[in-house]
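In what follows, a single structure is set out as structure tokens and then discussed.
Just one protein chain is left out here, and the rest sit where they should.
Letters are used for the chains, namely A and B, taken in the order the chains are written, and counting of residues starts over at 1 for each.
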Amino acid sequence: MVPLYYYLIFSALLFSVGLAGALTRRNAILVLIGIELMLNAANLNFIAFWRYSPDPEALTGMMFVIFSIAVAAAEAAVGLALIIAIYRHYRTVDLTKVDSLKG
Amino acid sequence: MGITFAIIAALTLVSAIAAMSLRNLVHCALSLAVTFAGIAAMYLQLDAQFVGFAQILVYIGAVAILIVFAILLTRSSETPQPVISRSWIMGIVIALAVFGVLTKVILSSSIAQRELPAKPAPTVRQIGDQLMTRYVLPLEAIGLLLTAATIGAVIIAMHDKKGRGDGGQNVNSTPSRAEAHQHADETHNLIT
Partner (left out) sequence: MSGISYSEILKLVAPEMLVSLAALAVLAIDLLVMREAPQRYRFWTGAAFAGLGCGLAIAWLLAMNPPPHSMSAGLSLLQGTYADDVLVRLVKVALLVMTLFTLAISMESNFTDHIGEYLALILLATVGMMFLVSSENLLMVFISLELTSLSLYILTAFNKRNVESAEAALKYFLFGGMSAAFTLFGLSLVYGLAGSIQFSEIYSKLHAAKIDTLLLAAIVMTVIGFGFKIAAVPFHLWAPDAYQGAPTPSAAFIASGSKVASFFIFAKLMMQAFAGAEGNGAWRHFTPGWLPVVATVAACSMLLGNLAAIVQGNVKRLLAYSAIAHAGYALLGLLSNSQQGMSSLIYYIVTYGLTVLGAFGVVAIVEERTGDASISSFAGLGRRQPLLGLCMMVFMLSLAGIPPLAGFFGKFYLFTAAIGAGKDMGMLWLVIFAIAMSAVSLYYYLQVLKQIYVVPAVEDSRPIVVPVSSRIILSLLALVVVVLGCAPELLLGRLITAIKLASHQ
């Protein structure tokens, strides 16, 4: 039987991969992909904790994930709409070239 | 059981790293779909069938496809490989630090040794019941959230009549967005 911490460490790893990508890549779409990976890692945590909780019949963690999947889909839609709006103005989605706002 | 976990985990991890580091954006999106599928397989392994299928429907069916659409619409399939710069090193260091700290606290925590309880068998009916009783307010809030996101995504991605651009984009982008929401809404209808 796989112990709980295997799942937790795996999701921490997935979270870090997403974070590293979101921090280092300069393409807005790739940053969004990184964020999606981080959200997925959190969801995996919820399911793992739910399965290993003393009372899995309560369904709490599972319900949380059902809701957060819907939230993530909405977030992706809004994010990609914003990226398209940016592309219309700048003709690029490279974040280093999107810098008209400065202090 | 352990071997299945190892195979799924390795596959998911490799595709996640690929999604974050490949040069061609379409390849990134495809690797992302594989990652999502791997996570769905993990949900199945954890006896959460419903969530596993919702994951496939929403993430692979909607989010990954949406990302492919965005890549094609912005014509940005090629992107420069990350160059080793100061900000690149900073990003990697931060991510490694987060991973290190998380691993350390997970291993030292008391919950690492938690026992696996007997296999639960949540039915779709139970989930539906919960959604209409205990979780009825969150369900209401998420309905409003999807409404707001739909309105907003259409408005932002739409061409204004005054600002003439190439109209072809408009025709493609708006329905794709609406479709994604329909997916999300449908999963909700499915649940309830």
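In this text, a contact is a pair of C-beta atoms (placed from the backbone, for glycine too) under 8 Å apart; a residue touches a chain by one contact, two chains touch by 3 or more.
Small disclaimer: the values here were computed from a predicted structure and weren't measured.
Asker: Going by the stated contact criterion, tell me the shown chains that border the hidden chain.
Answerer: A, B
Asker: Considering the whole complex rather than only what is displayed, give the residues of subunit B touching the chain that is not shown.
Answerer: That gives, for subunit B, the contact residues 101-102, 104-106, 108-111, 132-138, 140-142, 144-145, 147-149, 151-153, 155-156, 160-163.
Asker: Since one chain has been left out of the picture, which residues of subunit A touch it in the full complex?
Answerer: 8, 15, 18-19, 22, 28, 31-32, 35, 38-39, 41-43, 45-46, 48-49, 53-55, 60-61, 63-64, 67-68, 71, 74-75, 78-79, 82-83, 85-86, 88-90, 95, 98-101, 103
Keep this in mind: only the chains that are shown with their structure count from here on.
Asker: Please give the residue numbers of subunit A that touch subunit B in the complex, ascending.
Answerer: 1-10, 12-21, 23-27, 29-30, 32-34, 36-37, 40, 43-44, 47-48, 50-57, 59, 62-63, 65-67, 69-78, 80-85, 87-88, 92-94
Asker: Taking the complex as given, what residues does subunit B use to touch subunit A?
Answerer: 1-2, 5, 9, 12-13, 16-17, 19-21, 25, 28-29, 32, 35-36, 39, 42-43, 46-48, 50-51, 54-55, 58-59, 62-63, 66-67, 69-71, 73-74, 76, 79-80, 82, 87-88, 90-92, 94-96, 98-99, 102-103, 106-107, 111-117, 120, 122, 126-127, 130-131, 135, 138, 142, 145-146, 149-150, 152-154, 156-157, 159, 165, 169, 173, 177, 180-181, 183-184, 187-188, 191
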